[in-house]
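Notes for the one structure printed next.
Note that one protein chain of the assembly has been removed; the remaining protein chains are unaltered in position.
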Amino acid sequence: MAEFLFAAAAIVLVLTGLGLARMLWGPSPADRMMAAQLLGTGGGAIAVLVAIAGDMTAVLDIALTLALLAAFAAVALTLGEPGSKRRGGEE
Amino acid sequence: MAASGRSTTRAAVPGTVVRFLLFLLLWGILIGPAPANLVAGLPAAALACWVSLWLLPPFGQTLSLSALLAVLVRLPGQSLIAGLDVARRALSPAMPLRPGIVAYRTDIPPGLERDAFRALMSLQPGTLPVGEDADGALLIHCLDVDQPVTHQLALEEARFRRGTGKGSHG
Amino acid sequence: MSLLLDLFTIVAVSGGLFFFLAGTVGLLRFPDTLTRLHALTKADNLGLGLIVLGLLPQCPDIVSALKLVAIWALVQLGGATASQLIAEFARRGGGER
Partner (left out) sequence: MSLAVDLVMVLLILTAAVWTILARDRRDAVIAFIVLGLLLSLVWMRLLAVDVALTEAAVGGGATGLVLLRACARLLPVEADGALPGLRLQVAVGVLCAVVGACLAAVILSPPEPAPSLAPAVAAHMEDVGLKNPVTVVLLAYRALDTLLEKVVLVLGLIGVWALAPDLFWGGRPASLRAAVPSGTLTFLARVLPPIGVLIGIYLVWNGADHPGGTFQGGTVLAAMWLLVMMADLGDPPETRALRLRRLVAVGPALFIAVGLAGFGMADGFLSYPPGYAKPIIVAVEVALALSIAVILGLMVAGPAAKEPDQ
């Protein structure tokens, strides 16, 4: 069973990793941020799989921290906003 | 949380106790049942309870726990339908999408209650709240505007309002 | 019994993988920002949910099982709010350059 769960974690890594293409393509910061969100959820999934498969319950705390802070990158996005219009005129 | 919401001060006490116990329960889930950890668990739960009371003062209105539970119990099922819906559209070669924004007028007053409803909406199949228009109607982005979205949302709203104790008398 | 539980785990975790696949495909294929957000929130949240569900029978004790459920609940809350925050941001024009 552990073998299967580790393999599943590897597959989640590959699948969420493919989402990084969105980080490269964009076109907007919102799209790029989605790659980070995807990796947050995927990272949580990988952590729970590894924790149970490897019988390392401490790893669950990584998933817990990732889940707790899942929305923070999206929240932080609003911080950079006052300049977003100026930014557009610049290039 | 308490059944008698008429006097907020009297209702606040059991509400506070319930919150404290819930945080203590969460502490137990985090660290395990060993009683030695209560040394830190009791002050931690008290602090969390204090933060929660500061950020989210006890409601002056009655909540129907059973109706709220009914809303929460539906979440996993809704999540399944929503995921299947997205998967079907994403994986089908033709990619059937008719995305668009629908304005949905809600009776839920602005504030925490409406924000909670919006969070619930974003977990529903095919809908994602993206803001409000000048008149205060919710703007809902839909994967398929041909679906009876407003009808479905109205049903959800009725369920949600039963949970917050306003459904029965409008 | 244990065989049945293992089967349940394999089915649920595989289902979770399927939805992670669907989410990534949607994120890459869907034509515009807001539509892609649907793929992100809904498919991946379900993916994580199914993986958590599948892992429940494999948990060494009840505490870690409850912790898994707490992780799932936090991800639901995070997904529900993050998707709206990104949507609001994109609609205000922060998305375009």
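For reference, chains read A, B and C in written order, and residue numbers begin at 1 within each chain.
Operating definition for what follows: a contact is a pair of C-beta atoms (placed from the backbone, for glycine too) under 8 Å apart; a residue touches a chain by one contact, two chains touch by 3 or more.
None of these values were measured; they are calculated from a predicted model.
Touch with the chain omitted from the figure is made, among B:Arg118, B:His141 or B:Arg161, by B:Arg118.
When you scan B:Leu21, B:Leu56, B:Leu72 or B:Ala137 for touch with the missing chain, the hit is B:Leu56. Contact between chain A and the absent chain runs through residues 7, 10, 13-14, 17, 20, 23-24, 26, 29, 32-33, 35-36, 39-40, 43, 46-47, 50, 56, 58-59, 61-62, 64-66, 68-73, 75-83, 86-87, 90-91. In the full complex, chain B touches the omitted chain through residues 23, 26-27, 30-31, 37, 40, 44-45, 47-49, 51-52, 55-56, 110-112, 114-116, 118-119.
Take chain C: the residues that touch the chain left off the picture are 74, 77, 81, 84-85, 88, 92, 97.
Heads up, the rule we're going with is that only the chains that are shown with their structure count from here on.
The chain with its Cα centre farthest from the Cα centre of chain B is A. With centres taken as mean Cα positions, chain B sits 23 Å from chain A.
For this pair, chain A with chain C, the centres built from the Cα atoms lie 11 Å apart. Each of residues 64 in chain A touches at least two other chains. Residue positions of chain C with contacts to 2 or more other chains are 21, 23, 37, 45, 47, 67, 70, 77, 79, 81, 83, 90. Those residues of chain A that touch chain C in the complex are listed here as 1, 4-5, 8, 11-12, 15-16, 18-19, 21-22, 27-31, 33-35, 37-38, 40-42, 44-45, 48-49, 51-52, 55, 57, 60, 63-64, 67-71, 73-75, 77-78, 81, 84-85, 87-88, 91.
For chain C in complex with chain A, the touching residues are 6, 9-10, 13-14, 16-17, 20-21, 23-24, 27-28, 33, 36-37, 40, 44-45, 47-48, 51-52, 55, 58-60, 64, 67-68, 70-71, 74-75, 77-79, 81-83, 85-86, 89-90, 92-97.
The part of chain B that touches chain C in the complex is made up of residues 26, 28-30, 32-33, 75-76, 79-80, 82-83, 85-87, 89-91, 95, 97, 99, 118-120, 122-123, 125-126, 128-131, 141, 143.
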